[in-house]
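Below you will find the structure I want to go over with you.
Complex shown without one protein chain; remaining protein chains in place.
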Amino acid sequence: MTPPTSVAPEAETPSAAKQGPAGRRIRIDVRHLSLLGVLLALVVVGAITKPDEFLATDNFRLILTQASVIGVVTVGVTFVIIGGGIDLSVGAIVALASVWATTVATQEYGLAGMLLCSLLVGLGCGLVNGLLIAYGPMVPFIATLAMLASARGLALQISDGKTQVVTVQSVLDLGVPDSYVLGVPPIVLVFLGVGVLGWLVLNRTTFGRRTVAVGGNPEASRLAGIAVKRQRLLLYLLSGLCCGIAAFLLIILTGSGQNTNGNLYELDAIAAAIIGGTLLSGGRGTILGSVLGVLVFTTITNLFALNNLQTDVQQIAKGAIIVAAVLVQKGRFTP
Amino acid sequence: MLFGTAAASAALLAAGCTSNDSDDGGENTSADQAGVADDKPGKKVTVGFAGPQADHGWLNAITQQAKARAKKYEDVTLEATEGSNDNATQIGQIETLINKKVDVLVVLPADGKALTQVGLKAMRAGIPVVNLDRIFDSAQAYRCWIGGDNYGMGLNAGRFIGEQLKDKKGAKVVELAGQDNLELTRQRTQGFDDALKNYPNIKKVARQAAEFTVESGQEKMAQLLRAQSGFDALWNHDDDQGVGAERAIKQAGRDEFLMVGGAGSKRVMETIKGDKGVLKATVLYPPTMAASAIDLARALGQGKGVGGMAEFEIPASITLYSAVVTKENVDEYLPIGFT
């Protein structure tokens, strides 16, 4: 049970913003505003330091493309965290799905076969996580940690440590400019689709409502008649599915599958969700916040690369920006 | 001749070794070269082999090279451990090999410094150690070190690019480095920078570090291409991350520059041979060193020296040459390209 400490009543999900019969107040989530502020600040820095390279359609397309894979993963992780869990296995599941979908045998089945394989591997791993956590004796941290280890191991075994290059032309074609729809890469379209669908599911369905309830107070949810275990299982299935989708996007993006894919996705996704305003203890969070969180991180990386800053500086600054983003949010909350 | 593989002989003798038959899988030997007495079965030798986890193309090739080479000799028994990236695990594995009293040890440490003590232990126990690539902290911890030359790799990449661009005014070069927290990445960059100093007309305009993975290669290359609207040459430290880098180049639709790879994967060599894209060359970091290490171990076990050299003893250290593979010589190297 999370004590309602500094969370003021006016901090609501965007869905609540338009509520009130007479449109009493139009409210926008404070957290989203502060994240948008951070994003805007980054854009200003970009526009000053590298006006030509940063403020270009191509660059915004690049930022969105690079945000897509981790973005899809983050949507799934956000659901799990709101539901009171944690998923440390997402990076490993992405690796396993990308490797399994790019074996010579799978590639024989073409695009559809590879896509199906990605999704099924993701769902399968999510199912194992969910069963262990919801119906088994394990806490999410340990169960998904075990999945992290075994999925990475299996990915290594299947790939034999080799980079599996995709030879299916229809898959490769999805990652090059010819495939862009009105200038938007298909990868980005999928990301947008997952984001919008995630937002709808969280805010407009019984599943979303129950996720928030179970994460906010599992005991009260149980006593209110919600099938808490089934809900937990579904949440890990959802996260696994997102990993499967992300793995296929990564295959399109890199034209290959490799067991080192998805390195540290779990931490990036959790960090993005947290700076997006999701409570690590569950019961509160938004998809929009998580997506903004991902965009902040991707824009930082882009900005640094454009300015030719090296890895050490990038990492130091990334840490500082996480702290700053959270401080900005908290600053708005303390009266 | 001890160093039978094409790459190793090319490297050691630095001469146009032309007698290589190209058969499959990097196992080809120039068996018909002079001084091949050692190829005949001799005293039985048990070689213990410990390497890191083969989760990456080059490391994978190392393990395969060692195993294939050992299989070739009737008198060599290879005791290979499960690869591990954990220092403690690897130390345990090597100690097990010492207790088993293998005749010679071949060790590619996950971390050279961290495994120095166990190398010393083996040497004190009378087991000669062939230290592969990542060097121990103390020369007493190995009988012979054989490995690649990271600085030389950068140097040769820089020289090759320098020669290609020497007549071009205001030439721009971009570097896609490997994992920045590894010393070898710093050495490669240092060599590259030192080579470029000889060409005042060339300027390195950008450098980003990827993580030896396809995913990071794609990401960092995409950013570099955005940052630099036009440049003349690119050096990518690692052919594995190059899969991603080439993908990013294709996605950006760019082709105004020439690209040089690193390490020498089969895929890259085939691309060089096909000569269709920006990729014009790759600088070797030959995984055949593992095969050579088995040869050295066998020679140590049998008390013999290196063919083709005047000394009775095998050398204390052997630095391999980082050859530049181009369209002209790619056929020679194709067999040792790793997958």
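For reference, chains read A and B in written order, and residue numbers begin at 1 within each chain.
Here, a contact is a pair of C-beta atoms (placed from the backbone, for glycine too) under 8 Å apart; a residue touches a chain by one contact, two chains touch by 3 or more.
By our rule, contacts and distances are computed from a predicted model.
Not every chain of the complex appears here, and the one that does not is recorded in UniProt as "Sugar ABC transporter ATP-binding protein", selected from "Putative iron-regulated protein", "TIGR02186 family protein", "Sugar ABC transporter ATP-binding protein" or "Glycine dehydrogenase subunit 1".
For the omitted chain, the shown partners it touches in the full complex are A.
Interface note: of A:223, A:264, A:280 or A:320, the residue touching the hidden chain in the full complex is A:223. If you put the missing chain back, the residues of chain A touching it would be 1-4, 7, 9, 12, 15-16, 19-20, 204-207, 209-210, 212-213, 216-217, 219-227, 283-284.
What we mean here is this: only the chains that are shown with their structure count from here on.
The geometric centre of chain A is 37 Å away from that of chain B, both derived from CA atoms.
Taken in their complex, chain A has these residues touching chain B: 50, 52-53, 56, 58-59, 62, 65-66, 156, 160-163, 165, 175-177, 250, 253-256, 258-263, 301-302, 305-308, 310-312. For chain B in complex with chain A, the touching residues are 53-57, 59-60, 180-181, 205-209, 211-220, 222-224, 226-227, 229, 240, 243-244, 247, 250-251, 253, 267, 339.
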